[in-house]
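The block underneath contains the structure these notes are about, expressed in structure tokens.
Every protein chain but one is kept in place in this view of the complex.
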């Protein structure tokens, strides 16, 4: 059988495992077909619209499995349906119509884009869920997430030593503008005492209380993990996203200042930033990315489209793209949230049992 | 309410995450009860029978979350039902009757032991599945496994550089006497070319063929991952477990010798050994161990017994101990096995599609 | 011979290797003497003045060699010669007179304090140079430095992936208020393009020029490493240490803002912060700390005092404490600075040959 022409495009930020998924697509396609043509678009949708692509072959993917970043360049936020207010999707389709299938690697925005291309133009699209934020509905986990969590956990481990030695409070900011997945997972894994998430408005006063209570009972340090998008609840001082603060400061810096006014200990903010994103993929992310990429090729070969590959339990499966639109998975729904309550983590917005 | 008296015992080898589960049990028990008494038995069932234990309190578990090994000493293979042919379970029960619940941390053997204590003596037992082998039925994953896989994957990564530089074949032996979980997971994550497991008898000739085929097509190195218990299929040279070889040599060394006779390239064996077991727990194993430990305390508080805590999908749940007896989970049932076929991994015992 | 009474005190911040040096002192003292008494003061000079100490024995140091932080608690900045304007050194001497020798672990401030105690009171003092800043005169390296550099290099590695994928500029802030050692070493090791240090006032305009020049010649990303204390040269916009900025913002955040106004690319600041300090000691720092601690015990046994143990070339030796007062080792004197010039690093304050 003549090989398929497969397009691979990444949208949104880079994530650990991107190279692994590209490699899996290539390996699986070359296993299952005689002469596939795989177009790897450079710099995301920009590459589609400018028809800049690299032909991906088994030779071009050598050695990339464990590498951070992406060999194709990360996608910018270009959305062909809205380029500076103008719909340029037809321009993108000039390239895309040449494909048998488009594999789109990204988060919620990318799945929406894939869905739109599929429904509007009938383009055969298969989505592969990639985001360190882990908030894509329909899959238990996105690739990139485990690596980001590993990096954040490792950073928390390192702060423990200094926190203990100096009887200090650290406020550690993880990524997560809308959801607290990284904060929750790294917080529990790293032994944090307080974990603050966008999903659960927190009380500065209660965080301060927890710190003082720990100090009084002989735990002379506290680790507060706070997701980028966490905010105080109404009625407490408000973290404004305006001004210079918006530009570079973050919630950790602001919160450390607020806490400094309320407790006796030295409070220091730490913003983990891009160290979470640029890390080499963990063994788990490599496997997940490989499994998703290989399954996407199988689906394409069997004529499926308009769906997203997904991890469900320990099965690799597919979900229709229209079922993953318009919602986010939130961290408090995860069983680990309840684990945190059991071991006494303060989420500081709702009462902690038994404290 | 007066606190429960909880016993914690580890049986079998140490595994990354043991300290994390001990910590979670203590934290959760102190959260949910006023004055729990937690007995941590030293050196496994030996400590039970000799009534050697440490009282575990929030102070005694400080800083152990990320530590390898176990603060209690690993369990030896002592089985109170059969100590040198003599049933000494009654002796163990003299200590165990003082408990409200016994938490038993271990693999298949431990779950059998817990089940026997529960059914014979009515002892309230909760099992917590721990083994780097990942072969316990009823749970999607045991803690310790992810860390062992990480360590093995990292080792394979390192061999790639030398294999490529020297156009060499490496035969890497992972743990796994009865099952190929570590070999499969580390092999796919580390980019191995051939993966051999106890579940799938292999053909030395076909492995050699794969190596020669790779060399001929320009891939001048090959990584073979072999689980400790993998064996050639009938009719091929037999790996004997007798003699000096049995004592210290391993399948990798033997197989490297066999392959050396069949291919032109330099073939080197590597036995990863205990480096897989002693590694610090990954963030994931710490979370899994924490979730299992915390859930075990909840179950005990609610009066459940005779069950094992388990991971199912992304839920933490429980299964009756009698459902986990006498069987092993095997690696070829895992979806990752199929992923391997898709990307062209040679399992060398059954035909690989499309090769 | 009756054992010596040895005091061990840490002053200043914690540093990787502190536990290793404590362990070496204990091991060496118990090797060379029958019954030594080793007092480990808690929380630095505070512990001396309050006579809070832990008796250090071979049992108390088990397992601490690879651990971050310090088992004794880090020294606060308490200086007994000036406690809120009052000289309380006599109070400290009440405890210290009971010692045969005081081992003082710290940076330049600690060596000055040790020197003062030695000259004013005749206290036998041996200094052990500890600081991640590496600026102590008389030794080629202080312990803690190699680990901090490792952590910073690893962070730079991770930013490379994202910088390349997104064609972005990262401004990475390392520790180093007065000296550029970490910035220089991590910058060269991590493949930075621009390295800015307190010793070499930089030009914002020239940094911007370097970024534009790289972009124009096809290197569409740039990594700028900047030490905490680096400052622009006179005549350029001035980084003020006043206001909120002083409190939490850092040079990286400020400089990223300045560069954003001058180049087209996206410029992101990253402050590595305490992740550099809390890291587990590298193998090298463990060896250096061990060698310095063991040599300090040998010197004490042989009756030496008023000196600091030091690394010179690959020899462990000693220097008089009065030779290490009042000066700092600066990074541009290091041969690596010249290496940087050879490979085209921009230090942006002096002309780079051949550019």
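The letters A, B and C name the chains in turn, as written, and every chain counts its residues from 1.
Just so we're on the same page, a contact is a pair of C-beta atoms (placed from the backbone, for glycine too) under 8 Å apart; a residue touches a chain by one contact, two chains touch by 3 or more.
No experiment lies behind these values; they were computed from the predicted model shown.
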Contact list for the unshown chain, restricted to visible chains: B, C
Residue of B:47, B:69 or B:106 in touch with the missing chain, whole complex considered: B:69
Residue among C:5, C:27, C:262 or C:304 that touches the chain left out of view: C:27
Of C:66, C:109 or C:257, the residue in touch with the unshown chain: C:66
Touching the absent chain when the full complex is considered, from B:122, B:273 or B:320: B:273
Residues of chain B in contact with the chain not shown: 13-14, 67-70, 73-74, 76, 151, 155, 157-167, 170, 247-249, 253, 256-257, 268-271, 273-275, 277-280
On chain C, residues whose C-beta touches the chain left out of the figure: 24, 27-28, 30-32, 63, 65-66, 140-141, 146, 149-150, 153-154, 157, 160, 164, 185-186, 188-191, 282-284, 286-287, 290-291, 294-295, 297-298, 312-316, 334-336, 339, 342-344, 353-355
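The rule is short, and it goes like this: only the chains that are shown with their structure count from here on.
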Overall pattern in which the protein chains touch one another (line/ring/star/complete/other): line
Proportion of interface numbers common to chain A and chain C (over half same, under half different): same
Of all other chains, the one whose Cα centre sits farthest from chain C: B
Separation of mean Cα positions, chain C and chain B [Å, integer]: 41
Averaged-CA centre spacing for the pair chain C and chain A, given as whole angstrom: 35
